[in-house]
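Structure, as structure tokens:
Note that one protein chain of the assembly has been removed; the remaining protein chains are unaltered in position.
The chains carry the letters A and B, assigned in the order they are written, with residues numbered from 1 in each.
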Amino acid sequence: MQFDRRGFLKITGLTLLGLSAKPGWEVFSKIDQPEPSPTAETLAKIRWAMVVDLKKCWSAKEGCRDCIDACHRIHNVPNMGTLKDEIKWIWTEPYEKVFPEHELEYSEEDYRHRSVMLLCNQCDDPPCIKYCPTRATWRREDGIVMMDFHRCIGCRYCMAGCPYGSRSFNWRDPRFFIKNINLEYPTRVRGVVEKCNFCVERLAQNKIPACVEACKEKALVFGDLKDPKSEIRETLKFKTIYQRQPELGTKPKVYYIL
Amino acid sequence: MIDHRQKIIGEDTALFEHIWKTGKGFYITVSILGALVLLGLYAYITQYRTGLTVTGLSRQIFWGVYITNFVFFIGISHAGTFISAVLRILKAEWRRPISRASELTTVFILMFGVGSVLIDLGRPDRMLYAIRYAHFRSPLLWDVCSIATYLTVSSISLYLALIPDIAMLRDLGGKREWFYRILSLGWRGTEGQHRRLEKAIGFVSVLVIPVMITVHTVVSFVFAMTIQPLWHSAIFGPYFVVGAIFSGVASVIVVMAVLRKGYHLENYIKPVHFNNIGIFLMAMTLLWFYFTLAEYITIVYGNEPVHMAIFWSKISGKFAPLFWLHFVLCFVIPLPILAIRKYRTIRGIVIASISIILGMWLERFVIIVPTLTKQRLPVEGAYYIPTWVEWSILAGCISLFMLLYVLFTKVFPIVPVWEVREGRKKAVTMVSERIKSYLPEQETLDK
Partner (left out) sequence: MENLSQAETEKIMYDGKKIILGLIIFLGLITYPIWHNTVSGKTSYVPKPESPTDKDKKECVEPKAFIRVNHKTLLEDWKFSVVRNGMRTYQASNKKTYTISLNRTCMNCHRDKVKFCDQCHNYMGVTNKCWDCHIYPKQLVKE
């Protein structure tokens, strides 16, 4: 290689290529395989799930919002005041919208227009986590689909991935819209996506999720599916279990029993 | 001194005049564009200060005008590659005057495609996290990679083809001589340099075509890889590429017409160029129609309730006016103009192109938003009406693109002078030799 400008450029190019080989390899070999968490093994022994007993839920008084209010209160979920900007971790929809596959035209008239409690299904094969460009949302080994509000860039691709509409976005600064701030839990900042997290901070203190605790009818059961003696496994025995759109292959972990 | 300048300019004064002569039209154009850019900037500052709530987006419909802009601008960027690279490989001589105008469209509009996504982010201050914490399973990351590659390769292609012209401007001397001298990289126009340049441009032209196809396929994968009804479709990859080339070529036609009129390039950009591109645009119209038909007819025959809900909202429901308007603009208006020779004049082709550009923006909108209104759990009362912020930013992006384009033409010639001259000198002999080589060998007459 003669040493003129072209030669110099060729050598520089090759050098840069060589220098970037090692760091490049390190970056690409870590694709989608973050460092395994030190708690991964212990967490993998658990599989959190929730059962919603619809009959018990419907036996409550008209317009009961105990679970929603408890969740939104302790997690500082703001009330934005408009449908456009709303943020909700738990909400309700009419039965025929939640389970459109249940033929209601000639049957089950009692269930039509009844409110069904909805939240993030904490799927075992979540479609939402695939799309996050920064891995700000991921599935923990114990089944909870986690959100890292520090890393979220607000692209809302996870919202496009969720077939259940479980995620909300902070269109503006939420601080002003929280009635009574709970000091124990941070708020979010504008521009990040949020959703139900199965009260992961309460689980760390061996408490059950706030919605489960707040339900006066005891319609919500929460527990570890991998523990054969847990209350949730008892509840699920011999029952017909409904899930939201199981044919999508997301393996949701919120079960409904009627 | 005057002699030597005249020798370089030769008979092609029109190609250099727009660099030196600044008329009233230029100042008016720049003022209007500048005002729109300032409006767009003000709108973005409003959004940056308050949050995305100033747009019409909502929990149900969280992607709207900005993502439409993203897909639309990236789509337009396919024109340059197509006209410059593909025609160069096909050895189509008529590409000579228009190759730089189209490459420039590509390079500049790509920046606004990327910009549109960044404008849409909830936390733009964290935009570099996509690189620092890159998660390669996300189609958005594939986008980042492919668009970065495309921008790099297109810029290189634009620059390489610019070098001989920069050298010409350097030789003309004047105040900006130092600027052109640095950029010309010591080009002397020797035989060896020309050979190397041709090789490099040829290599880049071949490289940029798969990159171009990848880019818009990957943009379509942002939608096609989700399980949302009417997005999760295998046809999206080729559909979007075809749509991109379609809208891109239409944009380049408009750009060509404006440059031709504004800079008096009638001698160089001739009706035959428009005719040829017009015929290609007609082919793209039909191809676009084929893909659209294939997409919607499979949905209808599948008859899945979730899909049909959105389908009907497009055909006869909330989005029917926009859907049918886009169909008219993309197909019904352009096809007769482009197909019938009587109407395929420059004016006709430009009208068809403007119609196509508007129609294709609407097409992206009509692909993105109706799926979000229904998803799988329709929320009552969800609607999407873009606010002034979104429209201003769209206007600002387009105006800034045009402004940068116009400023480019003030520094560099927009018609590649060296390519036109090469065509003048060598093309006729080259092409006639090439054609002779196709014909059967002359048999000797004595039997």
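One rule holds in what follows: a residue touches a chain if its C-beta (ideal position, glycine included) is under 8 Å from a C-beta of that chain, and two chains touch if they have at least 3 such contacts.
This one's a predicted model, so the numbers in the text were calculated from it and none came from an experiment.
Among the displayed chains, contact with the absent chain in the complete complex occurs for A.
Between the chain not shown and the residues A:E101, A:D125 or A:E184, the one that touches is A:E184.
Per the touch definition above, the residue from A:A60, A:L83, A:M146 or A:I257 contacting the chain not shown is A:M146. Residues of subunit A in contact with the chain left out of this view: 34, 37-39, 43, 140, 146, 148-150, 181, 183-184, 186-189, 200, 204.
The rule we apply is simple: only the chains that are shown with their structure count from here on.
Separating the CA-averaged centres of subunit A and subunit B is a span of 39 Å. Contacts from subunit A toward subunit B in the complex involve residues 5, 27-28, 31-32, 83-88, 93, 97-98, 100, 127, 130-136, 151-157, 159-161, 163-165, 168-173, 189-193, 245, 248.
The residues of subunit B lying in touch with subunit A in their complex are 50-53, 56-60, 62-63, 117, 120-124, 126-127, 129-130, 132-141, 144, 186, 222-223, 225-228, 305-306, 372, 375-379, 381-382.
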